[in-house]
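Only one protein chain is missing from this complex, and each of the others stays in its spot.
Up next is chain A:
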Amino acid sequence: MSDSSTLSAAVAALPGWFTLDPVRPQLLGTRCTACGTYYFPRQQLFCRNPDCAGETFEDVALSRTGTLWSYTNAAYPPPEPYVVKEPYQPFGIAAVELERECMIVLGQLARGVDLARLCIGQRMELVLEPLDDGKLIWKWKPAA
């Protein structure tokens, strides 16, 4: 099923932070029109590059693939505001480096990704999956 109209903003854990394309989702950031620095989460008022006076930003969807920078898991249930469904199922977490943006972005690993089979430097892609409370969030999984 690839009908994006079935997904509404109400289902996102962080509305407006990513597209709701069920097949090829992307994180939604901004880019300083003066120096080219990308921002995720979005930055819309002042550029944080200390040498840049930029105050205008363009909306930009971030690269949806990158290389695995590092990874771990959450063996114990995280505290609130994380919502835990019992019985607790540990989940993985990845840090993925986006080449074009020169930026590392964290996210959970998609369900079922085996930590033991991951290798730093491998290609990863962005997907959407529900958190335990059913709200959608972006996750990383090995690129097909």
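The rule is simple: contacts are C-beta pairs under 8 Å (C-beta built on N, C-alpha and C of every residue); 3 or more make two chains touch, one makes a residue touch a chain; residues count from 1.
Assume contacts and distances are computed from a predicted model.
*Asks:* UniProt protein name for the omitted subunit, picking from "Acetyl-CoA acetyltransferase", "PLD nuclease N-terminal domain-containing protein", "MFS transporter" or "ABC-2 type transport system ATP-binding protein"?
*Replies:* The chain we cannot see is recorded in UniProt as "Acetyl-CoA acetyltransferase".
*Asks:* Applying the definition given at the start, please give the residues of chain A touching the unseen chain.
*Replies:* These residues touch the chain not displayed: 13-14, 17, 32, 35-41, 48-52, 69-76, 78-82, 91, 93, 95, 101-108, 115, 120-121, 131, 137.
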